[in-house]
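Left out: one protein chain. Kept in place: all the others.
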Amino acid sequence: MEKKEFEPKIIAFVCNWCTYAGADLTGTSRMKYASNVRVVRFPCTGRIDFMLLLKAFAEGADGIIVSGCHPNDCHYTAGNFHARRRWMVLRGLMDFLGIDIRRIRFSWVSAGEGAKWAQLVNEHVETVRELGPYENYKKAAEYLKEGMYNG
Amino acid sequence: MDKLKAKLIELFQSGEITLAIGYKQGTRGPRPFFCRSASDVEQMIFSNDYQPNLAVYLTKKEVVKDEKVAIVCTISALRSIAYLARENQIGQSQYKIIHLSPNDELMIFRSPWDIDPYIEEIPSTPSEDDRRVIEMLDAMTSEERWAWWAAQFSKCIKCYACRAACPMCYCTRCIVDNNRPQWIDPWASPLSNMEWQINRVMHLAGRCVGCGACGAACPEGIPVHLLNRKILDNIEENFGITAGLAPREGAVLNTFKPDDKENFIK
Amino acid sequence: MDTLYIKKSDIPSWWNAIKAAHDHVVAPVRKDKVVEFARVESYEQVATDYIQTTRSAKEVLFPRTERLFSYKKNGRDIEVQDFDPESVPSQVLWHVRPCDAASLFPLDAVFNWDYKDVMYNTRRERTAIVATSCATADEYCFCTSVGGGAGDTRGSDILLTYTADGAIAEVMTEKGKSLVALSQNLFTEYTAGDKDKYVADVPRVFDVEKLKEKMHGMFDSQVWKEQSERCLGCGACAYVCPTCSCFDIQENPKGSCGERLRCWDSCGFAQFTLHTSGHNPRSTQASRWRQRLMHKFSYIPQRQDSLGCTGCGRCSRACPVDMNIKEHLSSIDKIQ
Partner (left out) sequence: MCNCKDKNIYLPYMMQVEKVTVEAPGVKTLRLKFKNEEDEKSFSFRAGQFAEYSAIGDGECTFCIASPSTRKGYVECTFRQAGRVTSSLSKLEEGDTMGFRGPFGNYFPMEEWKGKNLLFIAGGIALPPMRSVIWTALDEREKYGDVTIVYGAKTVADLVYKNELKEWEDREDVTLITTVDPGGETPEWKGKVGFVPTVVGESPINAENTIAIVCGPPVMIKFTFPVLEKLGFAKENIYTTLENRMKCGVGKCGRCNVGKMYVCKDGPVFTAVDLAELPDDF
């Protein structure tokens, strides 16, 4: 039997006002794109706490997409500016800890950019497919093998 | 040092203070010293590289309540006080802030705001050893860094000494003390040990003064302060805000500029 | 009790025999700046250049994090999977200090106080302890003040005392005998009776019997506030302590499955006794510091005929603000 290709699990954290609407447009325009993504809708990218990204990996995600309104388009004026700073700081920290930041894709996708969403998802699925399952994180989650943990 | 002691004695004798928080000789190094009378001032010792950061006591009501307090500050403690004042954790003239500069000059700050011009001149820099470890880590592959930190975090026993020693970790209820939701598992485990550190340094991002008290406090010798240092470097590089200088613009993550530049949002 | 002798050059082969006969050998290992207990595969990994490990050996019997049971929800029904004693490996705890071996008394007492703790007891049963006398001690050590000593055999199955070219092996229990039996031919009788000259001299700094009696009436003393003033309220002292056994029970749900865990906790944390209503019986660090010392030196002795301290000094070494317990106890001892 032919070996099945690895299908990465991707979690997308998106803003309600732009990217979520953009992804909707992708669908209503009948554009085809990879089905590996589970979308989680937020009121704003400013609401996307860094812990959500960590939890997605901990729960078995192989890749993450974070996307919201383009700069100056935030429904709440500045949520995406705050988010951008947070990601700039977080990304450096994650890299320093050896978390594979290639697995996290940040983007701005507006409500009108249905095609961009499809392209973004397809690209990221391919990137993560090449990287393979996120074994390091999965291994770290299996620490109670003997019913105990002492480091 | 003599000037410092003389000043403290004078403050005790005039009744201006009832408590001086400083250092005295401990088992092997310095230890925090709660000096309550002019006659005990003799035991006080000081150097700008002492740990822990004494500013941590200023937000402990149990310690400073009903006292007239003088605090003998290292440069790091001065920075912390400037930040604490900015976050409305300490009052305008609540404490006598005393400092002995590296060239042995006695300085007394009447208010936390007066600290700003002094620390503006002195950026917070990591020790040579810390710099070397950071460079070593930067040169590694991502996989190697993961393995290195995993080995470090495997020693973590979740004692939260890193939190307890930090002057800026003053929350009465920390994120790990809440169980609805329970963001971070309260028991020791590879993921939760790392998640805890990410949370700690992210909540300190732009507020941390780089004193290194967290790393110095770790009983297991995990260099958790390097994570803070990395963020300080990152902030300087991205936003041009130099580590440890007066917090003029507000905490980095509470503020933004429309033209903040990154290269990874595509 | 047998007092035997093994040559230095023979120790590795005995060690290998022990390793082969058990699932794991746990021994002190150097990790950067600290020395910690860990499973070791070869004799060379065992660290020798240290006074004390940062953490105690208690985690071998009372792990940092441990599963009490796991469960699976099926609709409205719940299926539980009990702790399986068979999952506990056989192991030898190699080169613990006498102060760690002595900690088994308070641990045994609390985990068997009326209700028997099957996890602890299973691990205890399957763990043999080869301790080693301390040839050196440091200024934090005070085992002799709390009824122990650098060459004390209590709690050990075998106590090794290293001489210039070998080790005296005091075989204390049946478990110890069976460890020796693995390489019986390597051991000879030892009759010199000069063990003490290879053991560190740890000066006695207070009389623990008097101290216990005195602390009994010291609940309302000012000393707790004075001593705890610099305490930052972290849990380092409790977590490195060989006798601290207070724990938390936590839930680890994963969808419809999950497990209930026990993990270390510390009476030094403000949250330890906090009620849901907001009421906290020990709301100040002074009351928590009092609890730590009173529990060790007054409550445990009164209830469990044991002492909650073995004088290892780990808490003092681990403390970020140098709360030196030996010094604190001595100063309590000196109060008139």
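The first chain written gets the first letter, and so on, giving A, B and C; residue counts start at 1 in each chain.
Following the convention adopted for this analysis, a residue touches a chain if its C-beta (ideal position, glycine included) is under 8 Å from a C-beta of that chain, and two chains touch if they have at least 3 such contacts.
Remember, predicted model here, so these are calculated numbers, not experimental data.
Enquirer: If the full complex is used, which shown chains touch the chain that is missing here?
Expert: B, C
Enquirer: May I ask which residue of C:D157, C:D265 or C:E327 touches the chain that does not appear here?
Expert: Of all options in C:D157, C:D265 or C:E327, contact with the hidden chain holds for C:D265.
Enquirer: Who touches the missing chain here, C:Q285, C:S298 or C:N324?
Expert: Hidden-chain contact among the options goes to C:S298.
Enquirer: Which chain B residues touch the hidden chain?
Expert: Against the missing chain, chain B presents residues 179-180, 182.
Enquirer: Hey, which chain C residues sit against the chain that's not shown?
Expert: That gives, for chain C, the contact residues 68-69, 71, 73, 76-78, 80, 82-83, 110-111, 113-119, 121, 219-220, 245-251, 253, 258, 260, 262, 265, 267, 272-277, 279, 281-282, 287, 291, 294-295, 298-299, 302-303.
One rule holds in what follows: only the chains that are shown with their structure count from here on.
Enquirer: Hey, which pair has more contacts between C-betas, A-C or A-B?
Expert: Result: the pair with more contacts is A-B.
Enquirer: Would you mind listing the residues of chain C that make contact with two or more other chains?
Expert: Only 36, 64-65, 261 qualify.
Enquirer: Give the residues of chain B that touch two or more other chains, as numbers and ranges in rising order.
Expert: In chain B, 155, 157, 187-189 touch at least two other chains.
Enquirer: Within their complex, state which residues of chain B touch chain C.
Expert: Residues 26-34, 51-52, 56-57, 60, 62-63, 151, 155, 157-161, 163-165, 177, 185-189, 213, 216-217, 219-221.
Enquirer: Give the list of chain A residues in touch with chain B in this complex.
Expert: 50-51, 54-55, 58, 71-72, 78, 81-82, 84-101, 105-108, 136-137, 140-141, 143-144, 149, 151
Enquirer: Spell out the residues on chain C that touch chain B in their complex, using ranges where they run on.
Expert: So the residues of chain C touching chain B come out as 31-34, 36, 54-55, 64-65, 139-140, 229-230, 232-236, 238-240, 248, 250, 252, 261, 263-264, 266, 269, 271, 284-286, 316-322, 324, 327.
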